[in-house]
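The complex is shown incomplete by one protein chain, all other protein chains being positioned as in the whole.
In order of appearance the chains are A, B and C, and numbering begins at 1 in each one.
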Amino acid sequence: MNPYLAGCLLGSVLLAAMYFSGRGLGASGGVKYAVVSVVGAVAPEHAEKSVYYSSYFNGEKKPLQNWLVFEILGVLAGGFISGAFSGRLKLKIEHSPKISAKKRLLFAFLGGLFFVYGAQLARGCTSGAALSGMAVLSTAGFVTMVAIFGSAYLFAWFFRKNWI
Amino acid sequence: MGPLFILSDAPLWVDLLTAFLIGIAFGFALEQAGFSSSRKLAGMFYGYDTTVLKVFFTAAIFALVGSLFLQYFGLIDLNLVYVNEYYVGAAIVGGIIMGAGFIMGGFCPGTGICAVGIGKIDALFFLFGGFVGAFLFAESFPYIAEFASGYYKGPTKINEWMGISAGLFTLFLIIIAVAMFWLTEKAEKAFPKPEITNEL
Amino acid sequence: MQKKGIIIVIASLSVILALVVLKSFNKDAFLLDAKRAHTKSLEQTHILTLPQFKEKLQQMPNVTVIDLRSTKAFEHGHFSQAVNIPLAAILQYPEFHVFKDSTLVLVSNSLIESTQAWMLMTQMGYKNLFLFDGSLDLLSAETLSDSTEHIGSEVLKYKFQADSTINLE
Partner (left out) sequence: MNARVLISIWLVGMGLILALLPNNQTTMGQLKPSELVEKMKQNDGLISVDQLARLLVNEDSTILLIDLRSPDEYKECNIPGSVNIPYAKLMDKEFGGYLEQNEMKRIFYSNSEIISTQAWVLVAEMDYKNTFILQGGMNSWYQTVMNGRFEGERITARENALFETRMKARNLFIETNSLPDSIRFQFKIAKQKNRKKLDGGCG
């Protein structure tokens, strides 16, 4: 699909989220709620004691009854539908021929770790802070966006072997 | 008048169902834009494929322009739409960590989940990493709480901080984006990697 | 494909432009929103007490007095420079917009009525707009008696005393 057309499509999805639920899109938050509820189920005492977890368990709602959790399930389904639509469904490890599949998986794991850690700190990832933040003109969104892309460009040279 | 579910006190399940439907559309749009491929996403940082930048800015500006027009015609109250809270230090440091994660993993959380949907195993590992990252953050939160919640500026809007109207700021943003679109097309011509882009 | 794109771009731009133009020419819309009207009403310079009203009438002979009472009461007696526009018919008055640039004073028998008219007209963009802080009932409409000492009505004229004997100050 033409990137600009895809951008308009994505923009209308974001606008719909703003119009219906008064909020932007998000992704890393869903990951957090999943972790929080797992910790709450596995180690309830620890969750009760911790300043961080306890704030998610004192409300009426369970952590998984969250907008973001359902949205993320939708993303999973939406990706699948689109993949089936365009014939891209395939189990595979995508990596540059210069690195092994194992190395790619290790870096993907580390990347995910860093990304979500940073997203928790900045209270939003590329979708929650940068994209949705820009769409509501929030200062935080612009700052986070510049920081993400700026640092990715800075680090790009060190990881060039992984990609090109 | 929007935001519908904030003004109407709709039951929780309606909101969650909408979240699911919006998620489907979100995932569909991401996948159609080609964001389920990490090498396409990483291409932005080496100049051979700048789809991310184009989609990202088009989407943000489309939603911004749309919301401002909706407000002008009295269809939405933007005061009731969530504006991100601005914690100066956390936003900058968090953004830098995210940038490092981006170039290592090749996904961001949204695109990673979308790529899991079409069966990318590297995306699944990215997601596992994400779970560990969220867990580590929760465990380390007591030690960094002061920094993470410090330098708080509230949900500020950038145009108010600059003292101009939202419409005028949008025009500036659009001019920057249009210049960037032009530059990225130059970059794609300057750093072509046909062996990668043909494969995608 | 290209042609289609050009048509979509031009069509959507002109539709939005047309909608914006339509809205800005809509007469049945406020110029100032509630927040701005609130800020404007805080200045309190629009409230004219009797002496201030008299001064205004003397200084500016071309002041237009808008009399919000019913036509019947108006015919009974009114200021020489008064125009009768009952509040209920205020938007139907044919030459309403003519007053947009002149100095206007709203008068009525009820302060509530003149304040409502003041808020309404302020939000519609009228600028030199005042309201008379008093009732026309208490005045002889043609001659303003000099003897009435008048302070603004938004001043408490009584003082609370715990022993229940309350004196006029």
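One rule holds in what follows: contacts are C-beta pairs under 8 Å (C-beta built on N, C-alpha and C of every residue); 3 or more make two chains touch, one makes a residue touch a chain.
Predicted, not measured: the structure shown is a model, and the values here were computed from it.
Enquirer: Which chains here would be touched by the one that got left out?
Expert: The chain that is not shown touches these displayed chains: A, B, C.
Enquirer: Since one chain has been left out of the picture, which residues of chain C touch it in the full complex?
Expert: 2, 5-6, 9, 12-13, 16-17, 20, 24, 28-38, 41-42, 47, 87-88, 90-91, 110-113, 115-116, 119-120, 123-124, 131, 133, 152-158, 160, 162, 164, 166, 168
Enquirer: Which chain B residues touch the hidden chain?
Expert: Touch with the absent chain occurs at residues 1, 6, 58, 61, 65, 68-69, 71-72, 74, 77, 79-85, 109, 165-168, 170-171, 173-175, 177-178, 181-182, 185.
Enquirer: Write the list of chain A residues that the hidden chain touches.
Expert: 2-5, 7-8, 22-30, 32, 67-68, 119-125, 127-129, 132
What we mean here is this: only the chains that are shown with their structure count from here on.
Enquirer: If you average the CA atoms of chain A and of chain C, how far apart do the two points sit, in angstrom?
Expert: 54
Enquirer: Starting from the mean Cα coordinates of chain B and chain C, work out the distance between those two points in Å.
Expert: Measuring from centre to centre gives 49 Å for this pair.
Enquirer: So what's the Cα centroid distance for chain A and chain B, whole Å?
Expert: 8
Enquirer: Using the touch definition from the top, list the residues of chain A that touch chain B in their complex.
Expert: The touching residues are 1, 3-4, 6-28, 30-32, 34-36, 39, 50-53, 61, 65, 67-68, 70-83, 86, 88-96, 104-156, 158-160, 162-164.
Enquirer: In their shared complex, at which residues does chain B touch chain C?
Expert: 69, 72-73
Enquirer: Considering the complex alone, what residue numbers of chain B touch chain A?
Expert: Counting only chain B, the residues touching chain A are 2-6, 12, 15-34, 36-39, 42-43, 45-46, 48, 51, 54-64, 66-67, 70, 75-76, 78, 80-88, 90-110, 112-123, 125-138, 141-142, 144-145, 148, 153, 155-159, 161, 166, 169-170, 173, 193, 196.
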